[in-house]
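A protein chain is absent from this complex, but the other protein chains hold their places.
In this document, chain identifiers A and B correspond to the written order of the chains, with residue numbering beginning at 1 in each.
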Amino acid sequence: MREGTMVEAGTKVSSAIRGSGDAMVRMDGVHKWYGQFHVLKDINLTVAKGERIVVCGPSGSGKSTMIRCINRLEEHQSGHIVVDGVELTNDLKRIEEVRREVGMVFQHFNLFPHLTVLENLALAPVWVRQTPRKEAEESAMKYLERVRIPEQAKKYPGQLSGGQQQRVAIARALCMNPKVMLFDEPTSALDPEMIKEVLDVMVELAHSGMTMLVVTHEMGFAKTVANRVIFMDRGEIIEENEPGEFFTHPRSERTKLFLSQILAH
Amino acid sequence: MAVERVAERAPARPPVWNDPRFRAIFFQALVLALVIGVGAYLVNNTLTNMEKRGIASGFGFLGTTAGFSISTTLVPYTEESTYGRAFLVGLANTLLVSVIGVFFATILGFIVGIARLSRNWLVAKLAAVYIETLRNIPLLLQIFFWYFAVLRNLPSPRQSFILFDIFYLNIRGLNTPAPVFEEGFGWVLLSAVVAVAAAVSIVRWARRRREETGRPFHTVYTSLAILFGLPTLATLLAGSPLHWEYAVLEGFNFQGGMVMSPELVALVFSLSTYTASFIGEIVRAGIMAVNRGQTEAAYAVGLSPGLTLRLVVIPQALRVIIPPLTSQYLNLTKNSSLASAIAYPDLVLVFAGTVLNQTGQAVEIIAITMAVYLTISLLISMFMNWYNRKMALVER
Partner (left out) sequence: MNDRAQTYLPGTHPDLPPPPSMVGVYGWLRANLFSSPVNVILTLLAAYIIYLAFPPLIQWVFINADWQGDTREACRREGACWVFVKVWLRQFMYGRYPSTEIWRINTAYAILALGMIPMFIPRVRGKAWIAAFLLFGYPVVAYYLFYGSAFGQVVVETPLWGGLFLTLVIASVGIVGSLPIGIVLALGRRSRLPIIQSVSIAFIEIWRGVPLITVLFMASVMFPLFMPEGLTIDRLARALVGVMLFSAAYMAEVVRGGLQAIPKGQYEAAQALGLNYGKMMALIILPQALKLVIPGIVNTFIGLFKDTTLVLIIGLMDFLGTIQSAGTNPQWLGFAIEGYVFSALVFWVFCFGMSRYSQHLERKLRTTH
């Protein structure tokens, strides 16, 4: 029933419809306010299974808010968000169901400082999925190997470098076998030499077929792995396109301005 | 010329008072001499004064008969008991007030602290009013208020305030039921021990099973059932060897049951409500010290709010809370010495008050009293250091 309005929206819907048969995440006319402030305005976005989407846009444009709505770290006020067939409402059981299937990586890692790396990884599998600890730890080790730091398993997060911490955070999310991974500026708190080690892990993850929604300003990453790039400004999706087109022929003035600022650096 | 001066000065040894090693020794010796000197002077004066006033010295008085009575005694005590015994009575009373006070202050403080963080505006404001009111009014004033203005103005036992039909609050204090043990109570006691052991092992077993198979187990309900069920069963089987003796109004006073003196009630009440206001702030600060990102990360991996609190927030908040919390316990213990202002026979009133007045041995008695509090402080700070070392987050 919402489809009607989306068709009217014209230019921007083509790709949204394209993935809708096999949609992993669907956002339909989502609006959100902080008090009087309208942060998300009529967001329509469909992420197909296996799709990799990069979200960019100026600071304060609502990128974080949008992806945090997908696992209900933020509540939206109107519109629909459906993740893997489950619509997000006030029902806590459903919210937890969605969160089990959605992994998230934060800008500031947010590892649990009182637990070792291995305990950080095994926490959710043991308590949420009710996996036996031994099994959970074995699979945690597998993921640590995948992010290339199995030797740090017994250390505490405070003893690791930023890049290592972020890779642990990625492994922690992967331990729950999520169907979608959300990344909120995973590299922007890192020193340049650590960015690469995190991006490498993310690229590998993309090649393994994971559905990913990544907020980042790493344009190289966008060019190599993204199926689509989304540009947000002032709470709206202004433009979305394949990376090739997006970078070479941006359609709107604001996108051009933004790209010129980003690429100038 | 410059060359000449360098040549002139280089070989000369620096004067000894410019040598840091000398200075270190000199200043330390000075401080030591000062401390010893002042100490000797005071001791000398004290000895002369005591001799002149005919005050004995030494700790022999602890063995002499006290000859006064004490209203609340946990340790057997009569007028014929010694001063040493009176000391123990006072110490026990201080510890009694402190332990009960700590118990209630902790419960109330955690409730207030959590309420202060509630997303419910009214609840949060109410908690804030509680905290800001109580911690900005002197404790002694609060004790006076509850004792003189409230408890001393309560009606006579005939018109007692009745709580839950078994507690009676009146001007003579708080009457509560008293347990009466009969033959066979040993079995009940034994069953209680068994129940505790069983509950502990169930908790352990459940944890191990959860680790091995991942299946959860309702430990809380099961162990509660065992903890209460087993002793109840034993009580029934042994023919109810424990019953409660209720306080009954006979004539003008209550017979039977236990009575907590108004002094004790006022003291415990004001100590715990006052300390709770500080604990509330500590708890709030501790919970706020846990980064919001921690909760978000826990939610993001699918933990429920309850599990997030239990596995992520509380373990981190406790590290922040426990050190200042223990120092609040210490403060409460020290503040229990205000008991003497309303004549509750605590260590200070009995020992540094009555015993000192009777014997005049100020130096010994004040020294012993201070030593007791110092020992308690020392034990608590040893615990704190141990805890901090154990809990310190590992950082790079």
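The rule is short, and it goes like this: a residue touches a chain if its C-beta (ideal position, glycine included) is under 8 Å from a C-beta of that chain, and two chains touch if they have at least 3 such contacts.
Here the structure is a predicted model, which is why all the values come from computation and not from measurement.
Q: Of B:69, B:118, B:159 or B:385, which residue touches the hidden chain?
A: If we include the chain that is not displayed, B:118 is the one touching it.
Q: Tell me which stretches of chain B touch the chain missing from the display.
A: On the side of chain B, residues 24, 27-28, 31-32, 35, 42, 45-46, 48-50, 52, 118-123, 126, 132-133, 135-142, 144-145, 148-149, 334-335, 337-338, 340-341, 348, 352, 356, 362-363, 366, 369-370, 373-374, 376-378 touch the unshown chain.
Q: Touching residues of chain A against the unshown chain: what are they?
A: Counting only chain A, the missing chain is touched by 5, 8-12, 29, 31, 33, 35-38, 41-42, 77-78, 233, 235-239, 252, 254.
Methods note: only the chains that are shown with their structure count from here on.
Q: Express in whole angstrom the distance between the two chain centres, defined as the mean CA positions of chain A and chain B.
A: Taking the mean C-alpha position of each chain, the two centres sit 50 Å apart.
Q: Mind listing the chain B positions that touch chain A in their complex?
A: 210-216, 291, 293-294, 296-305, 307, 311-312, 315-316, 319, 393-396
Q: Looking at the complex, which residues from chain A come into contact with chain B?
A: That would be residues 71-73, 92, 96, 99-100, 102-104, 106, 108, 110-114, 123-124, 126-136, 155-156, 158-160, 169, 172-173, 176 of chain A.
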